[in-house]
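Please read the structure below before turning to the comments.
The other protein chains are all here in position, but one chain of the complex has been omitted.
Let's turn to chain A:
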């Protein structure tokens, strides 16, 4: 079980990113729990400067813009 956090204030791109994570995980057959973090303080304290950001098991892997699907699969299966 991997914990994936999607950081973003709730803009459209953040929603899309969360969906992309869920879909990629389903395709790969990986069990994930996706948590959306929208509190600005929490986002800032995680070191995310441009949203949406993604962390996998506590490690920040992406910040700013929609993730590249291939890279996303890489982070999830790592």
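Keep this in mind: a residue touches a chain if its C-beta (ideal position, glycine included) is under 8 Å from a C-beta of that chain, and two chains touch if they have at least 3 such contacts; residues count from 1.
By definition in this document, contacts and distances are computed from a predicted model.
Hidden from the displayed complex is a chain whose UniProt protein name, among "Permease", "Hydrolase", "Ribose transport system ATP-binding protein" or "Sulfur oxidation protein SoxZ", is "Permease". Chain A residues in contact with the hidden partner, per the touch definition given at the top, are 7-9, 11, 40-41, 43-51, 60-66.
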